[in-house]
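Here the complex is missing one protein chain, while the rest keep their positions.
Letters A and B mark the chains in the order given here, with residues in each chain numbered from 1 onward.
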Amino acid sequence: MAEVPGAPTPGTCPVAVGERVGVRFRWRAPAARRCLLGYALLAPAVLYVGALVGVPFLFSLYLAMSDATVGDPVAGFVGLENFRAALESTTFHVALRNTVVFTVGAGVLKGLLGTTLAFLLVQPFVGRRVVRALVVIPFTLPIAISVLGWKWMFDSQFSVLNWALSRVGLIGGYGSPDWPVWLGQPSLALASVMFVNVWRGFPFTAIVLMAGLTSVPTEIIDSARVDGASFLQRFRKIIVPMIAPILFIGAAFDTVFTLSDLSIVYLLTNGGPDGATEILPTLAYNTGIRAGALGRGAAISLFLFPLLLPAMVLLLRTLRRRQY
Amino acid sequence: MSDAQTVRTDLAIGRRGFLKATGAGIAGGGLLTAVGARRAPAQLKGTSLRMLMWSHFVPAYDAWLDDFARKWGEKNGVRVRVDHIPHLELPARWAAEFAAGAGHDLIQFAGQIFTGQYYRHLVDLSDLAAALEKKYGKWMENARSAAQVRGVWYGIPDFYIAIPVLWRKDLFDSVGVGEPKTWEDLRKAGRLLKARGHPTGMQFSHCNDANHNWRALLYCFGAKETDPSGENIALDSRETREALRFAKALFDEGMTPEVFSWDDASDNRFLASGVGCWIHDAISAFRTTQDTNPRVFKDTYCVPEVAGPGGQKWNVGEPNVWAIWKFGKNPQAARDFIAALVDHQKEAMEASRGYNMPFLRDHYRKPMPGLGNDPKLAVLQEQDRITAFFGYPGLMSPPAQEVLTTFVIPDMFTRVARGAAIEDVMKWGLGEIRRIYAKHRAA
Partner (left out) sequence: MPARPRAPRSPRTKALRRHAALYLGLVPFLLIAVFPVFWMAVTAVKQESDLYRMDVVPFWFHLPPTWKNFDLLFHRTSYRDWIVNTAAISFWVSLITLLTAVPAGYALARLRLPFAENLGIGIFLTYLVPAIILFIPLARVVSTLDLQDRWWSLVVVYPTFTIPFCTWLLMGFFKTVPFEIEEAAMVDGCGQVGALLRVVLPVSLPGVITAVIFSFTLSMQDFLYSLAFVSISEQKPVPLGVATELIRGDVFFWGSLMAGALLVGVPVAILYNLFLDKFITGITGAALK
């Protein structure tokens, strides 16, 4: 993506040209000094995370390949046995499938809703501040509690959603066959827990994007407009590439967070009924912690690790190498 | 590695044999005297005691217990602090305390019974158990299942929660069923009353009550999870299949699909709202109704359990068990506190509004606090005779615990209720359970 300054008539965009020049000649300090400074700047973050999570991180990986239990964590090495055993269980298959559906489905929805919202909210209009404050609330509420609000809204008997649907005549009354049991019907239950994840997450996407959009320097856009770029051209050629790194980072983090998000499913259905909403984190937590089979639980929660590791490394590398 | 070896040998030794070998003489006399209602030894003065327990379903009981602990501490010169967290979250905290090698001196297993998981790191309480038995009569037979590993008491059972049938007399009378005595009666009432807008319900979901209720049905039908050793799976039986078949009929005739989404509290509201004709739940549901809907409460009655086709009655209780970490800083104070609490069992049971069912024989002397003087609940005073716990007739062992927390049994019932063939369901469920037991055997 070195061709960022994609103004319609190349070479006429002064900012872009200046930038390219900058890429080539920006370093005056000797390389050694720059490196020293760079590592010094990087050190606190790396050391902090490394010191606190480094060993626990490796220990967790080891757990997945051991027969550890909560009461006996220094256990025998069993290689990939835990992974093999997990694959044998249909409960695990269902959890794996649900996890993929949940993560991808919720991710796409969050992306769509969040992007749309971000573009609406950077427009100037009367009452923008109020609207902006309101729509970010789902993200700022502590998830462990707001999910309980949803539990109450999805209640099989006292659901306010059903009350409203029933009043406008879309469904029958309580006890009638078309009364939806949000957390009880298999696909509806999965959709419901996904929806709560989207509800909570799309303001996050919007915030990241809004911040990204607002940091696109006005001059670049103005100059592009001066050059006669249409809205779509400006959007595609300037705004998207400019905010792409932030967008990707947001998406990557959101995916990882969603993959390990226990609270929503744990509090709403705990994976029920009959595994309809079972995802890897709930299965891992119930197996590893609540039943105490630590090694097995670790393997379940790390099952996607071999898949995610190269994917994330690749994504992050591409991301970092992008120069603008 | 060597640990794994030890476990294996230990397992080979019979449970009974171990019972005799241990118990006597390990911790000696200081303890036995501490059980008496005398002052704690002087060395406790100035120490502190921290305990971790669940949040009781009857909030007033927690208030009572916190106060009791405070007074006990003042009397004995011990700084006491009680921390409560919801029972579902306890295992995470135990795991963290164990990993850290520090935390509370006294913990309480509730919901999840981890005696079998942590016994190597828990104080042997056999002497205390023996002393309490001497003072208050025999332990209930099934008490061992929650508190012992191979005959050694690593925990002291505090109380269990009964999960009886709560039913609406007015509704049952209106269809001529009368007091339910068998599961067949409950089924009939469900069928007749659903037609009149009063269905019944038991949870077909991933919650504690689902685990209790469907196990009660299984045991009443004569099915067994394991053999008495707790090591061989015994679920593959005609009785299990009959129980599944019966549950399907129970659902089809008497319930609505909302049972698939229910949690532990849904059936409480279902009964209290006046809709449900009967539920199978702890008496907290009875209390909820009492507090929120007096009109419905007037006609709500309690039956300890109903019989299966062979006349068997088993109620599946929820035990609470005290245990003391070996790394705890004040094991003596912890023991003394347990003993003092048992000495005040009457007040405790009263404070829990009849919720805390005792494990010791003498505590069943009528009238029992909170139950005896309540005409509707007095029937629960012989609950010890019909109470079993998960894993029955085996112990509440680590594999039994995993079968519980991965909801295999409720899922089997859910599948059948949704129309799956019984043999397919048996094949699936047994496969999952076998995998779990095989893993624990290998470890």
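The criterion applied here is as follows: a residue touches a chain if its C-beta (ideal position, glycine included) is under 8 Å from a C-beta of that chain, and two chains touch if they have at least 3 such contacts.
Computed from a prediction, not measured in an experiment: that's the story for all the values here.
S.K.: Would you mind listing the shown chains in contact with the chain that isn't displayed?
M.R.: Looking at the complete complex, the unshown chain comes into contact with A, B.
S.K.: Please identify which residue in B:E89, B:E184 or B:D299 touches the non-displayed chain.
M.R.: B:E89
S.K.: Which one touches the absent chain: B:D264, B:D336 or B:D411?
M.R.: Answer from the full complex: B:D264 touches the omitted chain.
S.K.: Just checking the interface: what residues of subunit A touch the absent partner chain?
M.R.: 15, 18-19, 21-23, 26, 28-29, 34-35, 37-42, 44-46, 48-50, 52-53, 55-57, 59-61, 63-64, 70, 73, 113, 116-117, 119-120, 122-126, 129, 131-146, 148-150, 152-153, 157-158, 160, 163, 174, 199, 202-203, 207-208, 210-218, 220-222, 226, 228, 231, 239, 242-243, 245-246, 248-250, 252-253, 256-257, 259-260, 262-263, 281, 284-285, 288-289, 294, 297-298, 301-302, 305, 308-309, 312-313, 316-317, 320, 322, 324
S.K.: Considering the whole complex rather than only what is displayed, give the residues of subunit B touching the chain that is not shown.
M.R.: 52, 54-59, 62, 81, 83-87, 89, 92-93, 95-97, 99-104, 263-265, 268-269, 272-273, 282, 284-285, 288, 292
One rule holds in what follows: only the chains that are shown with their structure count from here on.
S.K.: Hey, how far is the Cα centre of subunit A from the one of subunit B, in Å?
M.R.: Distance between chain centres: 39 Å.
S.K.: Which stretch or stretches of subunit A touch subunit B in the complex?
M.R.: 67, 69-76, 85, 88-91, 151, 154-158, 175, 179, 181-185, 189, 269-275, 283, 286-287, 289-294, 296
S.K.: Would you tell me which residues of subunit B are touching subunit A in their complex?
M.R.: 1, 3-4, 88, 91-92, 94-95, 98-99, 112, 114, 117-121, 197, 199, 204-207, 210, 256-263, 266, 269-270, 273, 275, 398, 401-402, 404-407, 410-411, 414-415, 418, 428, 431-432, 435, 439-440, 442-443
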